[in-house]
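Pasting a structure here, questions to come.
Only one protein chain is missing from this complex, and each of the others stays in its spot.
Now for subunit A:
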Amino acid sequence: MTRHHSSTSFALSRRQLLAGIGAGSFALAVGTGGRLALAQELADKAADAASLFEPNAFIRIDTDGQVTVVSSYLEMGQGTFTGLATLAADELDADPAQVRVEAAPADASRYTNPFLASIGFAVQGTGGSSAMAGAWNQMRQAAAGARAMLLSAAARDWDVDAAELSVEAGRIRHAASGREDGFGAFVATATTLTVPRQVTVKDPSEFRLIGGHFPRVDVPAKVNGSAIYTQDIKLDNMLVAVIAHPPRLWSTVRSVDAAAALEIPGVQYVVEVPAGAAYQGGVAVLARNTWVAAQGRDALDIDWDESLGLTTSTAQIFERYRALAEQPGNVSVEKGTILDKVPEGGHVIEATFEQPFLAHAAMEPMNCVVHIREDGVEVWNGEQWHTADQGAIAAAMGIEPGQVTINQLYAGGSFGRRANPFSDYVLEALAIARAAREQGHTGPVKMVWLREDDTQALQYRPATVHKVRLVLRSDGEIGSLQWRAVGQSFFPVPEGGTDALLVEGASDFAYRTGALLVDQHLANDQRLPVQWMRSVGHTHTNVVGETIIDEAARLVGRDAYEYRYDLLSDHPRQQATLKLAADKAGWGTPLAPGADGDRRARGIAVRESFGTVVAQVAELTLHADGSYTVDRVVCAVDCGYAINPDIVKAQMEGGIGFGLSFLRQEITLEDGQIQQSNFHDYPVLRMNAMPVTEVHIVPSGEAPTGVGEPGVPPIGPAVLNALAALIGSYARTLPLGDSVSLT
């Protein structure tokens, strides 16, 4: 049976079909110039294809029939490799078992992320929960083009009409003649064919794999220890570097006595590393292995010059933020007239929220392998910000980006950390490698941050103070909302400018509101580099927005779910997702009672982020001593067409766990020194605190949106709202800690 032609067809540009990577690869790919071509030929031609804003979806099929899907995105746990494989395999009608995924090199000419480019970051990078949204059309088009060419090749080889051919599980069949063969058999002929100008992708009704269960491509290697992360790289003549950062931030090295370190067998070099704009530098010890390097680092006797060191404390930062929150800021959005007076029969909520700095604490601490050679630099890294890091290295070395080769690896988590806007840890690794090279080390250098180094090396989710004033009319409608955010911007903005990410979720406040005024103060003068973390501004704005709306419902005597539903009248997707979560959670029905002295309640929250809507209902038990347990979370998600439903669920589960950690975490500074160092004082959620989770996907035929981040924002406020249902007041300051005061 031939494939139905759907109405969805796309004109393909030459670049869109451009494909192929892999030095010395015998494999063939859908290439430029209308022919399948050798990888090197493609790579050469790719160099002329100049576009920074369109990605290329890559497919390669070899004579054994193996399909290689090239991912320009990092696999850090979010399942993108599998998503790409699913799209390609379905469109090709391949057998999932014949598909493999390969990481793309860093190459801005071919792999710039279109979504990130559209919001001002023209890099090849992974972020904004954008991979599957971007790949939805491009990967399917690339695969459909490849399939069409294989069919043409089979028709030619067998001298039959292509329309009489069918494809199933990677085999092409001609029913009338009974002929059948795998993709690999047609590669040779396909190389001689012209790329079709127009390809047709499947209608969703024809999907065989998309929307079903496609086993994760990375799982087999992740259950037997064979998956390779940066931490696992060992190269010939490689040394491991462990660095001493200044205990008081931004202090510099006055002198170092390295004698004791150099006496340790296996220690080879001790190098001073000057600070960069976003990394601290210090003194690094290079040794044959990590343990010896760490021993050497600890044996250093460093005299730090603290004259430039930071003396700030978090308490001072918050004090300053609170003061700024009293002053009008730079306006992000203003519509309607703010009500100064509370209308007759109405209410007002005035509240100030404080949320701390947070460390990403990925399971794999930051690290990077750098080899400086005569002709360029080679890097081995789990790269989330590929071409930005490539460009930063090139700039630091005074070479061309093309001279910086990046070997992409799995990342042991990242949560945004490996997409540092300033390439901090990558540049520190480079600086160490340069210093070692000056001393005569010609081999690669693996910089390893131990957990303490990772926790204390800045780049935190910024701390914020939010001040809100919400005026309710007597009929329960929101008369006006004033919302002021104070904090550092996630990304540098010009003096006097505003940061859209700092107020995302506030400036687009979804609830029906008479008037809205959102302004902000940026405290970017602090020498505390910060960066995005999984779900970015929503990590803090949703705590504010979803608890004040809950409080508003309470003040006007409405049910927390029904009130939200009503005020979301302009956002039917949010309404539907909220309803699904509420229905599945049994919202409004009594909860099973807890043990003696326990009190139980539900809390609800919703948030659209990165185009995906997530609603969550948390069931909470408050124990007599003030400690609390989140027992169960029911989650509903609308992410458009769910390419891999099981991965969608996994990302919601993971987002819930990640967001629950916020209830107990904070990074604090005392006199310029970070107070936390490892998991004993920077707690993360553990098995015994993980709630039972239940994820429901809203059926949708819309184009997919991302799921890596949107599971995070609702959980914090859902828990705080459940708590408020029991104790009558809303927490405004995080972390909450292990227990709440009941007096």
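Quick note on the criterion: a contact is a pair of C-beta atoms (placed from the backbone, for glycine too) under 8 Å apart; a residue touches a chain by one contact, two chains touch by 3 or more; residues count from 1.
We adopt the following convention: contacts and distances are computed from a predicted model.
One subunit of the complex is not drawn; among "Cytochrome c", "ATP-binding cassette domain-containing protein", "Spermidine/putrescine transport system permease protein" or "Oxidoreductase", its UniProt record names it "Oxidoreductase". For the chain left out of this panel, the touching residue among A:Ala188, A:Ala315, A:Met363 or A:Ala395 is A:Met363. In the complete assembly, the contact with the undisplayed chain comes from A:Leu450, out of A:Leu450, A:Val493, A:Ile727 or A:Val740. Of the candidate positions A:Ala175, A:Ala188 or A:Val219, contact with the unshown chain belongs to A:Val219. Residue-level contact of subunit A with the missing chain is found at 76-79, 215-216, 218-229, 231-232, 234, 240, 265-266, 288-292, 361-365, 410-415, 450-451, 646-647, 650-651, 653-658, 660, 678-680, 684-688, 690, 692-693.
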